[in-house]
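The other protein chains are all here in position, but one chain of the complex has been omitted.
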Amino acid sequence: MAKIAIIPGSFDPIPNGQLDVMARSAKLFDKVYVAVLNNTVKSPLFSADERVALIQRVTKGFDNVYAESFAGLLVDFAKSKNAQFIIKGLRAVSDYEYECQMALANRNLAPDIETFFITSSPNYSYLSSSIVKELARHNAPLENLVPNEIVQDIYNKFNKI
Amino acid sequence: MAKIAIIPGSFDPIPNGQLDVMARSAKLFDKVYVAVLNNTVKSPLFSADERVALIQRVTKGFDNVYAESFAGLLVDFAKSKNAQFIIKGLRAVSDYEYECQMALANRNLAPDIETFFITSSPNYSYLSSSIVKELARHNAPLENLVPNEIVQDIYNKFNKI
Amino acid sequence: MAKIAIIPGSFDPIPNGQLDVMARSAKLFDKVYVAVLNNTVKSPLFSADERVALIQRVTKGFDNVYAESFAGLLVDFAKSKNAQFIIKGLRAVSDYEYECQMALANRNLAPDIETFFITSSPNYSYLSSSIVKELARHNAPLENLVPNEIVQDIYNKFNKI
Amino acid sequence: MAKIAIIPGSFDPIPNGQLDVMARSAKLFDKVYVAVLNNTVKSPLFSADERVALIQRVTKGFDNVYAESFAGLLVDFAKSKNAQFIIKGLRAVSDYEYECQMALANRNLAPDIETFFITSSPNYSYLSSSIVKELARHNAPLENLVPNEIVQDIYNKFNKI
Amino acid sequence: MAKIAIIPGSFDPIPNGQLDVMARSAKLFDKVYVAVLNNTVKSPLFSADERVALIQRVTKGFDNVYAESFAGLLVDFAKSKNAQFIIKGLRAVSDYEYECQMALANRNLAPDIETFFITSSPNYSYLSSSIVKELARHNAPLENLVPNEIVQDIYNKFNKI
Partner (left out) sequence: MAKIAIIPGSFDPIPNGQLDVMARSAKLFDKVYVAVLNNTVKSPLFSADERVALIQRVTKGFDNVYAESFAGLLVDFAKSKNAQFIIKGLRAVSDYEYECQMALANRNLAPDIETFFITSSPNYSYLSSSIVKELARHNAPLENLVPNEIVQDIYNKFNKI
């Protein structure tokens, strides 16, 4: 049976730590779906479609990684892909606690899908999407923080605003 | 390529939460090796051989779960089994921080082996081996805390002492 | 002297873990007041009056549990009820830190009223009101997450919106 | 029904923060039993009997506070006193996590006895028994850290050794 | 070389714990700049200019403490003052994790400027600006929570609203 993993997130935009999680998952699983949360409540910097496109661009070297946006319950998306694994890259201890709660809620909804946590590379441990945006807003250099291919896209967003 | 997972631990003795991690891993991976840490420093209640035997007894319903003891580095044991996954069941936030450090140290030694954390079932979240032993020492009931098949083995240890 | 406890919260809506705290408090104290925070800033799913009514419905089996809404300082509400105890059910470690700060601020205002923390039942530890609402928004099953008597009320709110 | 509380601990020796918990509990409950853990494994500074005597000395102003040592399970001691409450003063977030696990284990053994956590006074939040002993070992001043009546007893222990 | 420190923050308004950090820094460093974050996104109680004026008022006893507002990146402000030190007073464990991430992001931008964390006085550990505002909103006493010289300024804001 193929081992299929989902990597859910907002990815607005994708920091290097998250790309690292995708790259490592690509080696371990048969298929990896990056599931972009299409959350209508918050006002994202990039639309869900733009985020899917950015992820496709930075993961094009992996032929078993796919990006899609989803609305609704994560476990429903996972079932639609026959995925058995939900992968969450964790940066901080406080992330862990919230993600545990989500993992247990998801296990209650879909006992056959398991959430696995993976520790971010320590180089990237401080790099949330929020910090990336805060830095971009003030024209700080983003090299080494996000994939090089998307640096200009991020700057463009702030010049537009 | 077969997906092979290692579940390392002391398992002295095995609480229900750890058995639950093994059961869930058995469904997700092709082979699961329970790696009993043969740590010569601490004075365990059960010898490493006894712990392997107890785990074999409680996992005999799973035909892809194997128990062995190991000394030395975990990543060397994992390589000897061609495992790509190290699975750690976490109960508490404080567990997480220490385990992250171990995961990063292991990734440094063996970049192709990934540590995944899995949240213990909340029913068992308070159940460490230490608490099991403390309860057993005072003849408290152990049913629902450890697998029923090993309750008597634990009591026997304390009557011997 | 009667032992009187306050259980403050938003309860929007009440998850099973909070009902469990109420049920256990009802056995320990002479009177228990569930104090529904009438916070005008956030936009709740249920109005304060509706939340009081829902709590009254799910606690009607306890003849010493009362629900009321309050605005203003919690310690003033507690004094108006001659309560000596504020009870907070905690789910997570991160809850604890914030609640400690509130407890110390309240002790500074009213040294004779004590805040006691009680650990949620592990079955419910992942169940915040936010997760309940998120699940309800996507029509996920709510049985075992909130009291059965209020499941339909929650679904109704989302169909209205 | 009388409200009876147990305050368990090692109290080797008692820091001011723990005395503060006892004083506040004395006002809230009808009877308070300070339960000195007679743990034969560790090598305490004061024997269990000495610790009971020190606590009796510093709580002699409260006529509803009693100190006793106990071995065995805490819930059995609590039952023998008809206590419904176990009170734990918490200093740190990390204390909280361990104490939650003990509280849940105790609830499993005795569902009618509830563990309540109380936040230590911030003045004393850094004051563990270990720090007190470390300071005493080097003849640092102990005033304001432990009750004045026991300062000399602690110094005496270190001069003896 | 003069040792120059920056104390950044929102200070909306300044709680006693933050004043304590300023007072202690004033003794240790040659110059201390209090850097008031002029964040246009949130709606503060006091404008950035008002916050600078309040800090100047409460620190007028220190002749090496200066208050200014800033927009943009903290490290750029620090460089403009030739500061080598960023000082953050921490109240809670959860503060620490977020502040670590900021410290590492800032170190990446400016390796010669170091962020140092200092533990708030335990008396003030529960006192965030948010709690001060919540108390002021309900006319609770603010003495001992914020510097006496600014109590009336805070009350005035809430009467205006």
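Letters are used for the chains, namely A, B, C, D and E, taken in the order the chains are written, and counting of residues starts over at 1 for each.
In the analysis below, contacts are C-beta pairs under 8 Å (C-beta built on N, C-alpha and C of every residue); 3 or more make two chains touch, one makes a residue touch a chain.
Computed from a predicted structure; not experimentally measured.
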Within the entire complex, the undisplayed chain is in contact with A, B, D, E
Residue of B:32, B:58, B:100 or B:140 touching the missing chain in the full complex: B:100
Hey, which of E:63, E:112 or E:143 is the one touching the hidden chain? E:112
Missing-chain contacts mapped onto chain B: 72-73, 76, 94, 97-98, 100-105, 108-109
Residues of chain A in contact with the chain not shown: 93, 122-126
On chain D, the omitted chain is touched by residues 91-94, 125-128, 131, 135, 138, 140-141, 144-145
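The rule is short, and it goes like this: only the chains that are shown with their structure count from here on.
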Based on mean C-alpha positions, which chain is nearest the centroid of every protein C-alpha shown? C
With chain centres set to the mean of the C-alpha atoms, which chain is at the far end from chain A? D
Taking the mean of the CA coordinates per chain, how far is chain A from chain B in Å? 30
Whole-angstrom distance, CA centroid of chain D to CA centroid of chain E, is 38
Among the residues of chain D, pick out those that touch two or more other chains and give their numbers. 93, 97, 100, 103-104, 122
Which chain pairs here would you call touching? A-B, A-C, A-E, B-C, B-D, C-D, C-E, D-E
